[in-house]
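Quick one: the structure is below, and I'll ask about it shortly.
Only a single protein chain was left out; the remaining protein chains are all shown in position.
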Amino acid sequence: MNEPLREEKVFKDPVHHYVYVRDQTIWDLINTKEFQRLRRIRQLGTTYLTFHGAEHSRFSHSLGVYEITRRIISQFERNGYPDWPVEERLVSLCAALLHDVGHGPFSHSLEEIFDTDHEEWTCNILLGDTDINKVLRQVSEDFPEKVAAVIQKTYPKPIVVSLISSQMDADRMDYLLRDAYFTGVNYGTFDLERILRVLRPYQGKIVVKESGMHAVEHYLMSRYQMYWQIYFHPVTRSSEIILRQIFRRAHELNQQGYTFRWMADPIQKLLNNTLSLQDYLKLDESMAQMAFAEWSEEADEILSDLCRRFLNRRLYKYVTIEPDEALLAEVADAMLAVGLNPDYHMEIDYPFDLPYDVYKPDQNNGEKKEKAPILLLDSEDGISEISVKSDIVRSITGLRQGQYHLYFPEEPLAQNKDRLSERMIKLFKLD
Amino acid sequence: MNEPLREEKVFKDPVHHYVYVRDQTIWDLINTKEFQRLRRIRQLGTTYLTFHGAEHSRFSHSLGVYEITRRIISQFERNGYPDWPVEERLVSLCAALLHDVGHGPFSHSLEEIFDTDHEEWTCNILLGDTDINKVLRQVSEDFPEKVAAVIQKTYPKPIVVSLISSQMDADRMDYLLRDAYFTGVNYGTFDLERILRVLRPYQGKIVVKESGMHAVEHYLMSRYQMYWQIYFHPVTRSSEIILRQIFRRAHELNQQGYTFRWMADPIQKLLNNTLSLQDYLKLDESMAQMAFAEWSEEADEILSDLCRRFLNRRLYKYVTIEPDEALLAEVADAMLAVGLNPDYHMEIDYPFDLPYDVYKPDQNNGEKKEKAPILLLDSEDGISEISVKSDIVRSITGLRQGQYHLYFPEEPLAQNKDRLSERMIKLFKLD
Amino acid sequence: MNEPLREEKVFKDPVHHYVYVRDQTIWDLINTKEFQRLRRIRQLGTTYLTFHGAEHSRFSHSLGVYEITRRIISQFERNGYPDWPVEERLVSLCAALLHDVGHGPFSHSLEEIFDTDHEEWTCNILLGDTDINKVLRQVSEDFPEKVAAVIQKTYPKPIVVSLISSQMDADRMDYLLRDAYFTGVNYGTFDLERILRVLRPYQGKIVVKESGMHAVEHYLMSRYQMYWQIYFHPVTRSSEIILRQIFRRAHELNQQGYTFRWMADPIQKLLNNTLSLQDYLKLDESMAQMAFAEWSEEADEILSDLCRRFLNRRLYKYVTIEPDEALLAEVADAMLAVGLNPDYHMEIDYPFDLPYDVYKPDQNNGEKKEKAPILLLDSEDGISEISVKSDIVRSITGLRQGQYHLYFPEEPLAQNKDRLSERMIKLFKLD
Partner (left out) sequence: MNEPLREEKVFKDPVHHYVYVRDQTIWDLINTKEFQRLRRIRQLGTTYLTFHGAEHSRFSHSLGVYEITRRIISQFERNGYPDWPVEERLVSLCAALLHDVGHGPFSHSLEEIFDTDHEEWTCNILLGDTDINKVLRQVSEDFPEKVAAVIQKTYPKPIVVSLISSQMDADRMDYLLRDAYFTGVNYGTFDLERILRVLRPYQGKIVVKESGMHAVEHYLMSRYQMYWQIYFHPVTRSSEIILRQIFRRAHELNQQGYTFRWMADPIQKLLNNTLSLQDYLKLDESMAQMAFAEWSEEADEILSDLCRRFLNRRLYKYVTIEPDEALLAEVADAMLAVGLNPDYHMEIDYPFDLPYDVYKPDQNNGEKKEKAPILLLDSEDGISEISVKSDIVRSITGLRQGQYHLYFPEEPLAQNKDRLSERMIKLFKLD
């Protein structure tokens, strides 16, 4: 059973000033070993190699999502809005706090190589034999399932889901502000206090009072800037490519029966695709870094080179290209000519292959990531989707400014320029 | 030879907005693997367990110290002050950038257990067979020695030393601002721009124009607050105690010939006191965290309990006491009564045992950490030490508000309350 | 002759931290009575009635424009860019400092009623019998004309003009940041430091290094938001309408030979269109406020009511309408029906009638306000206008989200609802 704490606990937080905890259940969840593990997983993966301040962890982000959710609900309760189901407070707070608990080290990269999914792990952690499950079950026997349902977006009350999963949810609002703070850019600083004030529960949805439209526009413009200047930064993409290649190579070698030097047991099981929940919980970024350190001395040159590149930040260079088959074949030939492996030493990147996230209102075509659009509530016209009312939102919706980039290691090419055609030298900008 | 870069490089920095690099030598130093390693060592050790934002690394701090030094020298050059030796620019910048390069994981704790010293390692890295040494030697054959001399405070020109080592040096100015930013407190935000403007090179020293006295007062008050509220925070002290106990226990077991499960080679050599420079450079916080993860499953219960405490943040509790021998003997007996080991499960802490750092002008009594005092330059009276002129500085100089704290694990005592005397129950606040 | 100051002077400024003065000429200009007069004229006219923090004066803005210009030129000089004419430094700084010196109280409103123009007054002040003219003439006999030419955009070197008059000039950069700071909104906080770093003098123009494109996008988005949320705010528009009506009424009464109570001499001359330069310099906002206070007790009811509305902030209400002739005629009839005067008590406002300022690159159609567009400099393609390269800029260029608003006094209509048709009651939102 959840009880209010005798005395409110506070965490000093650089983004929200303070995070306030008033429930025993929330306090106990924060103190589980599974939640503490999030301190060892960075929020922005390899971004710290581009923006050195971005060393913050998923632990602080999770507290932040919880805090924003708490403030939204508080406002709903204080004003006694009838469309907010007051009995959903605790399940909402728990889901907000725990929505990322299944993340592993460098999850996005890992998930592309191994067939895992952090949302699945989140549910395993909530429902499996963990301290988190024990704390949740003290509320009620079916409470872990309820929290998991919110995270999986199958909870019967969509208003609860939309708090942590919509086009303007607590998750996004926290990460935009937090990532802006830690990278040091000022694009992401929209007016959170204003937005929290204009949210309203309304017929099973969360909507925005029309007077808050400008604040929402500002939020969407911030988001746009953060995507292009932080999340899709080509140097960060370079480090992600190297990371992915490392895991791809290790996986491949493992399948080929290659004998590795020492390897931590959970890493071995990751390569074998035999991770149990307990193994998974041991995986964190220090274990991954240690693996890279060990592999940087492996006999396999591709693997050891990639690991040294990652640890010492000697990333791949990139150039902008218009990719076509003939050109890519020529690039691959050039790679071979200087003794490189096109499979590992060149990669075409186009940020739109990512789950692209700049505001799209009409995402109901059955894909996994669809998110509830932002709705304005007007006393006269009722509900309208924001891009109907806002010229600026309409004008940036669907904007795509991505370019194709070719990534490659510069040094071996530069050292063997004599084996390259003029065209390739120009393409690689080696002149 | 150092050359200006064809195009200035910038790093986005949350504290200084941008860090500007204009010298090939500085750029090359940043890109060495020894410098990149600082990304894997946190600036504030275990403080992130108290202030979750404090996850920033020595890498960003080192860039910050460099940047402040660069701005000071720039101002000196722009104004053409005759007392600034212009030929010392590069050695000053290199020393600023590299002054912390010898830090290992959780250095302060480790240094208390093993007989190591990060300043010594810094010199080994500068002078030994490293990429850093190679870059420095390109400037001139004796350049590595010159940089090392600045860091060891033996450089013949004291004005260069005082840039990175005095009561108001670039090192402190950066860490106060940076630690305030990342923890999220606003105590540390003095007016850096103002201070940089009022510094003057003067007869081999760096002094402050008297009109800048108030800015210096503000800096010293910020420092006072940061010490008591961040650096000496009792929860941080608790995590440091546990960390130290972990290493002490591992060291002891190793000396007793205990057989450990797998252990990374540099950790083994650390326990054996046989670390080479190359081994030392492999030590980072991910390796330390991995060791804790492994040891948390060791058979030795003291070691495994300490490691689990650290990883899962179940720290020791503390109470304020007036320590006397009789009382401490009684506490030790209580520990034994519940099956604890007084050697590991109780510790008296008094922050003044630390290198205490609040402003002390008269530190010339031969101790290691002596730092040049802050001097004011007045057109009429010449030079005076700041506490002579400033009432507020004089009044806080030497203030000591420390208390003795007793640290101990709460749960085993709480679970065995029946074996404790009333006095001990009261002392441990178990009622 | 201009000399460097023996000791640099600084002003503490909330937006730029410090404003630095190093030239005797600049220092002397700031201390003239004509420049000090800017302390008595608010930067944002009546905006303080909407955003109570917006009480800052043209004095601080003028210092800010000077400071940004100084930093741009400093950067050009430090890097020794050959396309910057170094001999133009002082004329640029003086023009930046003085560009607004001809503003009178609530200039924009006054200029619509009386046939005056603040830029003309600026030139009169520079060239007439003033302290400013005396200071400028100490530089050289033709120096006042040179400064005036920069402000009038007729100076032979367009690069100097563009510093203070282009789509991204020191004037705009200061007012966006300053107005955001004092109103307290966070829309306007683009990254000034970054923008200053990427500006380059290039063939008689100031261009932006292509790597700075994102910072410029952010600046343009900030500007867009500031326009719609601050400068075109309908409550501010309401106060401007009342202000304009006050002066229109006083002007009309004066022409009709109405006998006013006491009136300050410059106000009388303003109404008579006979202001001399010395009279104009006496006009400031305290004189205007005093006039309103006096007029609030005049016998003419329209004038006294308008003045009381302004002083006590009982502004006109507004509703959104689609204006057509028939509707406006009906509104006018409704006004008459309740004893109001349609000439003064209703006004249609459409922000686009203003000198609309959101980014428009193609402003070469001979109009007065044309401003140099923002140009990007790319090592490969040379110069391109920003909207060619930036999707987001292209998408917001020319966006018009203005609506027609009808302004009117609410109370007399509400008190006489019985005399209004249902349609009018609905239109005025009196139900």
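Before moving on, here are some points about what is shown:
As written, the chains take the letters A, B and C, and residue 1 is the first residue of each chain.
Note that a contact is a pair of C-beta atoms (placed from the backbone, for glycine too) under 8 Å apart; a residue touches a chain by one contact, two chains touch by 3 or more.
Only a predicted model underlies this, so the values are computations on that prediction, with no experimental measurement involved.
Among the residues B:79, B:189, B:341 or B:415, only B:189 touches the chain that is left out of the figure.
The chain that is not drawn here is touched, among residues C:55, C:77, C:142 or C:381, by C:55.
The residue touching the chain not shown here, chosen from B:118, B:205, B:218 or B:314, is B:218. On the side of subunit C, the interface with the absent chain consists of residues 11-15, 17, 31-33, 36-37, 39-40, 48-49, 51-53, 55-57, 59-60, 63, 181-185, 262, 264, 282, 284-290, 293, 308, 311-314, using the contact rule stated above.
Within the entire complex, the positions of subunit A that touch the omitted partner chain are 10, 17-18, 191, 193-194, 197. Mapped onto subunit B, contacts with the missing chain fall at residues 185-187, 189-191, 214, 217-218, 221, 224-225, 228-229, 390-392, 395-396, 399-401.
Simple rule for what comes next: only the chains that are shown with their structure count from here on.
Using the mean of the Cα atoms as each chain's centre, the chain most removed from subunit B is C. Rounded to a whole number, the gap between the C-alpha centres of subunit B and subunit C is 51 angstrom.
With centres taken as mean Cα positions, subunit B sits 32 Å from subunit A.
In this assembly, the C-alpha centroid of subunit A lies 44 Å from the C-alpha centroid of subunit C. Multi-chain contact residues, meaning those touching two or more other chains, occur in subunit B at positions 17.
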